[in-house]
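Omission of a single protein chain aside, the complex is shown with its protein chains in their original locations.
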Amino acid sequence: MVYFILKRLVQSVFVMLAVAFLAFSLFRFVGDPITQMTGVETSVADQERLREELGLNDPFILQFGRFTADMLQGDFGFSYRTRQPVAEMIATRIPATLELGVVALLISLLVGIPAGVYTALRPRGIPTQAILLTTLVGVSIPTFVIGIMLIFIFGVQLGWLPTFGRGGTVQIGGWESSLFTIEGWRALLLPAITLGVYQLTLTMRLVRAEMMEVMRSDYIRFAMARGVPMRRLHYKHALANTMVPVITIIGLQFGGVIAFSIVTESVFQWPGMGLLFLESIRFVDIPVMGVYLVVIAFFFVLVNLIVDLLYVAIDPRLRVRDVQ
Amino acid sequence: MLTIKDLSVKFPSRFGDFTAIEDVDMTIKPGEIHGLVGESGAGKSTVGAAVIGLLSSPGYIANGELSLGNTNLRTLTPDQAHDIRGDRISMIFQDPQTSLNPLMTIEDQLIETIQAHSDVSYADALKRAVDLLEEIGIKDAARRIKAYPHQFSGGMRQRVVIALAICTDPELIIADEPTTALDVAVQSQVLDLIRRLAKDRQIAFMLITHDIGVIAQIADRVTVMRKGRVMETGETAQVLGAPEHPYTRALMDAVPPLDHRIKRFRVPDEDGKGPVTGNAAEKWLLEGQQHALTGLTLTDICMRFRGPRTSLWRKPEPFVALNDVSLEVRPGSILGLVGESGSGKSTLAKAITGLITPSSGIMKLGDDILPDGKARGRKHPSRQLIQMVFQDPYSSLNSRHRIRDILTEPLWFYGFVPDAREREKLAAAMLELVGMQPDAIDKYPHQFSGGQRQRIAVARALLARPRFLICDEPTSALDVSIQAEILNLLKDLQAMFGLTILFISHNLAVVRQMADDTAVLRNGRIEEIGSTDSVFERPSADYTQNLLALTPVLPKAWQSTAVAG
Amino acid sequence: MIAFIKRYEGLWLFFHSPAAMIAAVVAVLIILGAIFAPWLALVNPYDLASFSLFDGLLPPVWEEGSNPKYLLGTDDQGRDMISSILYGARLSLVIGLSALTIAAVLGVGLGLAAGYYGGRFDAIVMRIADIQLALPAILTALLIDGIARGILPAAVQQDVRVAVLTLAIALSLWVNFARTARASTFVQMNKEYVQAAIMMGQRPSRVMFVHILPNILGPLLVIMTVDLASAILLEATLSFLGIGLPADSPSLGTLIRIGMQFLLSGEWWILWIPTLFLVALVVSINILGDFLRDVFNPRLR
Partner (left out) sequence: MTRRNLRNSALLGSALAFCAMGVSAETLRWASTTDPQTMDPHAVNSAPVLSFLNNVYEGLVRRGQDMSIEPSLAVSWEPLEDENGWRFNLREGVTFQDGAAFTAEDVMFSYQRASDEAADVRSWFAPVSDVRVVDDFTIDFVTTAPNPLFPDSIANFMILDKDWAESNDAALPARDAENFATMNVNGTGPFTVASRDPGVRTTLVPHDGWWDDAQHNVTEAVFTPIGNSATGLAALLSGEIDFIQPIPLQDVEQVEGRDGFKVLEGEETRVIMFGFGHEHDTLLYSSDVTDANPFTDPRVRLAAAHAIDIASIDRVLFRGKIEPANQLVPAGISGYSEANQDRPAYDPDRARELLAEAGYPDGFSFGLKCTNDRYINDEALCRAAASMFAAVGLNAELSTGPVRDYWPQLREDDFDMYLLGWSPGTFDMEHPIRFLMHSQDDEKKLGSWNFGNYSNARVDELLPQIQQEIDPATRQAMIDEVVAITQEEVAYIPLYTQPLIWAAKDNVDLTQRADNFFMLRWVTVN
């Protein structure tokens, strides 16, 4: 167990280093930060001086070494654009993105799992076909179109929900949360649905497929032959056994959630890391982009570690050794 | 008690209804063990599923009567049927590995079953569960009940399955191949348990199996089915001892006896017909026999696998699959290798074929040392000289290749026949030699039955002009009548070409029929090795004696009068 | 009879599944339209001389103020919507299909090899896959885009935008193929026909591609359809974020991005017609994917 976790940790560090390297090589090509940092009237000589000051003329390897060394010491540098410490900028944006991602994930699970179970148990019903078709259309519309549509329907036409931002937030320690006010939840709803639709469909289809598979397994047929109550059969026996692949996919899809959270945050002006990242691209804010990538890699690695631990929690075969 | 009358089950399909069973009649009395025997496709499992109401969709009962005591099983609502399941009818499945929910403890599964059918407190249910496990032969049940299924061995798991089936005191248990996945010793214990339960608790058993030996051993009455119809039914001694129906007789003929060797099995379609001789493939094979007969000698083969790593600091315990195995396959003879699952039989075959590398030991093919696994080059002659017939004819042929490609591959690969048309001709002739139509060459493997595929697999092995053939459980996936055909084929081919064969099987009776010498393998060690007659008639190792004693056999009087060897 | 059913089961199922048939008809029509765009389209949206700003912002024929020449209206550049969509679908499909091909070749190759060799090679491939998964597609696109800008001379950059985008999408899709191919290969490795081939001493490449590959094509085909749909959507999303294609070589995604500007302005057709078209295409592909999944996994029926 300990060995297993240590092994995963070593792999995680490797993944993060590789992402840092890729992130860093990205810097060189996105554009020229200097022209974005200075006004139109700044002379070429002044620009060149600034470039030298920021070490942008140094060899690539030297820059990468400096970036990694600073990062390992906990120094994430300063933003070219706002001159603020990057660590602080990212840190203040993390809660927004995490809350959005987690709520979207919850929506996708809370709707996707029951829908998946339902469509698996009644594969030929009309509601099942309707659900399948709706979700299929749902994943076939680009996320940004869904977001804008939701804004115009619920924000502008009906006026029920806010169109942008996080609404009311509450500061808890270093965490700015929108989960404790009604306004916050109202603001969270549309972006979370937008982000969750894709995951929802994915979860539903996966649960459905796995459930249908499990329902044919010997132990379900045996439980059926023993007259175990149907509800217990479906939820305790069958659903629990579908969870391992579902959890795997959730772990793997984390990258997708992050990618689409960039889109969602941009559409809803949601002040999370993705929005910050998009702004940083526009201004070629290299330190912010680099740290963002590394932070994303960190979360990815973390989520996958949690997934591994969840396996152990769910499946006793990984937990208990043979007693014989 | 259980009465089945004129039962028909149909599966609607896009090409009309497919009738799985038709006009089945059967009664089972309390305390009776009723054997339901037949080969694959006979519809025996469908009968069981129809009785318990778990026909797989979209199957349905087309007509007939089904009643348990006074209850008409056909008129029940789905809810009522579900209540009866477990309460009055229960079921035991074939594979104890898969029939328990891996995520729940034995306790949870037992108690949910007990509480589903009777209104008892948790504590009472628990007590009943523990008592039941003790009764069924699980020691220290109060503690072991907290365990998960994977913490039990196969035999123990099947006991748990039985406990689950009987914990609600059902009147009828449908046991669908309950011992097929078990080793001989465990099978014997489970059969004893079933017998005891039938006697003590007066539970009626419908024992579905393909193994006539098992039926002979414990069934009171037997029903023989074929293609969805009942062929014959009656007292076991009467049906098996004096079969009236030709099918039953043929079935009995195909069962290999354990206590003596017969020359050939009597196979209905093949009566009086020997192997095809004088065709091109035979000539080609005989041409290739410039080499002398080749034997195989293994000396002190050990095979250790790295165990799973459990700790960062301790080295993982190695898992020993083969331990100092030494044996000799005499040139031109058949060595039978018997052992239960996990004894290392297949590991040994893989080591010989070079798929894995033994940890130590020497292998010699004829007089030449066989390089170990990775050291054996792709062009090493042994790659051609040693060929193998695998257990599962469904997976040993590439389902995306035509038979033509499968059969001509060795001819092309080993460079025997440069001309493509020649290769194809030879492959067709070889098909004929193994008893198939030459036009099979244009088809895909899925268009053939298991027995036909195994013939193709044999043809493929022969087309490599082997000197040494490994047959790894070549018939264990086949029905007994097909098994007889394949065994006949192998015997004929061996006689014709003087092949040296290593014949691996868990089935003692089959080995008895095939092998000149027999080696008994257990936990990676050779327990006993010697001529087949001496091993079977005068076993020296306790283990061998035990195995022989526990293998279900047909009483002497029922045995077929097939050509004695 | 049984053999016949098995052999033509897929076909039979197809003709008895209205959804699959409709989807196939829609997909085939769109693909044909895309292939024959140069002959079907009124104007060539790439040829700036073939259309005029004079004709800009004309509504579809059933609305007032339309020009019957342009059935579905024109966009703000005066381009015929139908022509833009045909050419756009063409570009989207080219990008989607080439990205898919690259991803499939790369992913299946690596997955097969990882499954075949196992051990350290497998571990390395899977770590690379982890790294790829940790980089969202958008970031991969930026990375590739950036590197192309850095490496290639400015003069050809515009011409390689399509290639760059394709590569970026391909890179974010290959992991799917690699994982599926690897898992399926693991299963096949235990099949006896593979062992037989290895025993014979056949080259690993022959074992992998001649023996194993045909047997794992089923699940891969399913992934291909699903990923073709995601590739087309991904292209649209990247275009929305401004890292996709330039507006003068419009893909469906670019058309939608342009159309977004007219969401409220009254010229609804500029946004919704391409969107409807994209959704129809993607839904059709997804339905076909579902259908293939059912064919290859009959247990789920």
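As written, the chain order gives the labels A, B and C, with residue 1 at the start of each chain.
Here, contacts are C-beta pairs under 8 Å (C-beta built on N, C-alpha and C of every residue); 3 or more make two chains touch, one makes a residue touch a chain.
For clarity, every value in this text was computed on a predicted model and none was experimentally measured.
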item: For the chain not depicted, the shown chains it touches; value: A, C
item: Hidden-chain contact residue, picked from the options A:Phe24, A:Phe222, A:Phe283 or A:Phe299; value: A:Phe283
item: Of A:Gln11, A:Ser25, A:Thr68 or A:Thr92, the one touching the omitted chain in the full complex; value: A:Thr92
item: Hidden partner interface residues of chain A, rising order; value: 30-32, 35-46, 49-50, 53-54, 78, 80-85, 88-89, 92, 148, 151-152, 155-156, 159, 162-171, 174, 176, 181, 183, 266-269, 271, 275-276, 278-279, 281-284
item: Chain C residues touching the omitted chain (full complex); value: 47-49, 51-54, 56-57, 76-78, 149, 154-155, 157-158, 242, 246-248, 258, 260-267
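The rule is short, and it goes like this: only the chains that are shown with their structure count from here on.
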item: Pairwise touch network: line, ring, star, complete, or other; value: complete
item: Distance between the centres, which are taken as Cα means, of chain C and chain A, whole angstrom; value: 23
item: Chain centre separation (chain A, chain B; CA means) in Å; value: 49
item: Multi-chain contact residues (two or more partners), chain A; value: 216
item: Residue numbers on chain B that touch chain A, as the complex places them; value: 52, 54, 56, 82-87, 89-91, 93-95, 98-105, 109, 112-113, 116-117, 147-148, 150-153, 161, 164-165, 168, 174, 309-312
item: Contact set on chain C toward chain B in their complex; value: 1, 3, 5-6, 12, 16, 191-193, 195-203, 211, 214-215, 217
item: Residue ranges of chain C touching chain A (in the complex, touch as defined); value: 127, 130-131, 133-139, 142-143, 145-150, 229, 233, 236-237, 240-241, 253, 256, 260, 263-264, 275, 278-279, 282-283, 286-287, 290, 299-300
